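Structure, as C-alpha cells:
Missing here is one protein chain; the remaining ones are kept as they sit in the complex.
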Amino acid sequence: MKVIKNWLLSFVIAFAVFYLMDHAMMSMQSLPLNADMTPAQ
Amino acid sequence: MIADESRFMTQEQGGIPVFLKVLSFMVLMVLVFTGIANLLPQVEGQAPKEVKVDLGTLTMDAYIAMGETLFKGKGTCTLCHNNLGRAPDILALNMIDTAAERLNDPNYKGDANDSESYFHESMITPSKYIVPGFGKAGDPSPMPMINKAPIGLNDIEIGAIIAFLQAKDGGQPTVSLPTETPAVAATTRVAEPPKPAVNAEEVLTKNGCTACHSVLDSVASIGPSLKAIGARATREEIRTSIINPSAVIVEGFAPIMPADFADKMMVKELEMVVDFLAKSTSEVSTESASESRVVTEKKGEK
Partner (left out) sequence: MLHNRLPQIVSKMAGYPLSNNQVVTLSQTVLTLLALLLMMSLVLTPDIAWSSSDMANITGTATLEHQAAPVLGAKDYRQIGSISSRSFVWVIAQLHLFLAAFVLAVPLFVTVIEWIGVNTGDQRYDDMAHEFMKVSMTAYSLTALFGGTLAFSLFLLYPTFMAYMMTVFGNQVLVYALLFFMESGVLYVYYYSWYALRYGNKKYVHLSLGVLLNGVGTTLLFVANAWATFMMAPSGVDDTGAVTGGIWDIMRGPLWNPLNLHRFVANIAFGGAVVGAYAGYKMLSAQTMAQRAHYDWMGYTANFIAVLAFLPLPFAGYYLMAEIYAYSQQMGITAMGGILAWLFIVQAVLIGTILLSANYYLWNGMARCEGAKRYMGLIKYIAVTLIVSFLIWVTPHTLILSAKEIATLGGSHHPWLGPFGIMPAKNIAVNLMLIGTFLSFQLYRRADKVITVPWAGFGNALMVAIYLVAIANVIFLGVYYGYFTNTVYKVGSSVAQVVSTLIVIVSGVVIDTMMFKGAKTLPVKWGHISNRGVYALFALPIAFTWLMALMGYVRSSVRTHWHVYTIMKDNSVDNFIPSIGHAGNMMTIATISFLLLVLFIFWVASLGDTKQAHPNK
C-alpha cells in the first residue's frame, strides 16, 4: 500500500512541477498557454 | 585478489608500446573527423564582388536580372525570405498583390503609396511597418537596413531589386533605369520602359543603319557595305565597330559614324545585330562582292 502511495505521490508531484514549469517558461516569453497546453493566442 | 588484479597489469606486457597505441588512437580519431568534414559538400562563402554597371548599355531586362542576382546573392535576402517562416516568403508570394494588401492594412503607418515606394521603404526603413506574424512585438524589425553595412546596397542596386520584385510575377517595373547620377534613380521614374526590338532587322532599321550602309535591302555608300561582312570580320570586330566606330576605319571612308549606338541599343539588341551580321556570309556572297566593288568605284568618283 505504501509503495503504491509513494509512486502515485511521486508522479503527481512530477507532473505538477513540469506542468507548471511549462506554463511559467512559456508565459515568461509572453507566449501564454491554455490549461490544456494549447497556445492561448 | 592478486590474481584478480594481475589481469589489469599483464595486458601491457610486450606488444606495441602504450605511447604508440595512444598516439595512433588519437591521430586516427582526428583523421575520422577530418574525413567527415571532407565528405560534406564543399561550399565557399565568397565575398560579394563589386560589379561595375555600365549604365549606358543597361536595359530593363538586364536591370531585372541584376535585381534577381542581388536578391539571391549580395543582398542575402533569401537567408530569411524563404519557406522556413522567418520572414515573408517573397519568392513564393505575388509581390504586386502583396504590396497592395499591405498598403491597405489599416495598421500601415508608412509613407508609401504604391508598390515601388513600399518596397523601397521596406528595405531602407524596415521597422516602419512589420508584417503581422513576423518579428517580436515592440521590437524593431529584425530585418537590417539594406543600404547600411553589412549589406550596404547602393541606390542602383536597390532599384534593381525593386524592378525584380515588380517583374517576377509578370508585373511591369515602374522603376526607371539608373542614369549617371545614381541618387536620382530610385526616386524618378518613367511611365513605360522601352521595349527591345524583336529582331536584328528591326534594330538595323530603327537605328538608321540602312541610311549609310548597304545592308538588308538598302544600297548606300556613305559607309562600307555590310553585306557578307561576316566573311570579312569576326564577331568581335563587328561588335567593336559598333561600340567604338573609330577603332578601325575602312580605307577610303571618313570617320563619321556616331559613337553612341552602343548607348542607344539595348545589350540584347546589340547582340542580335552582331549575331545577324556575323552570319551574313555566303548566301549573299556574289552580290556583295560586286556591290562592294561598286561602292568602291562610287567612292572613287567622289
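Order as written gives the chain letters A and B; numbering starts at 1 within each chain.
Assume a residue touches a chain if its C-beta (ideal position, glycine included) is under 8 Å from a C-beta of that chain, and two chains touch if they have at least 3 such contacts.
Quantities reported herein were computed from a predicted structural model and do not represent experimental measurements.
Listed here are the chain B residues that touch the chain not shown: 5, 8-9, 11-12, 18-19, 21-23, 25-27, 29-31, 33-34, 36-38, 40-48, 76, 79-80, 84-86, 133, 142-144, 148-151. As for the chain not pictured, it touches chain A at residues 2-3, 6-7, 9-11, 13-15, 17-18, 21-22, 25-26, 28-29, 31, 37, 39.
The rule is short, and it goes like this: only the chains that are shown with their structure count from here on.
With centres taken as mean Cα positions, chain B sits 56 Å from chain A.
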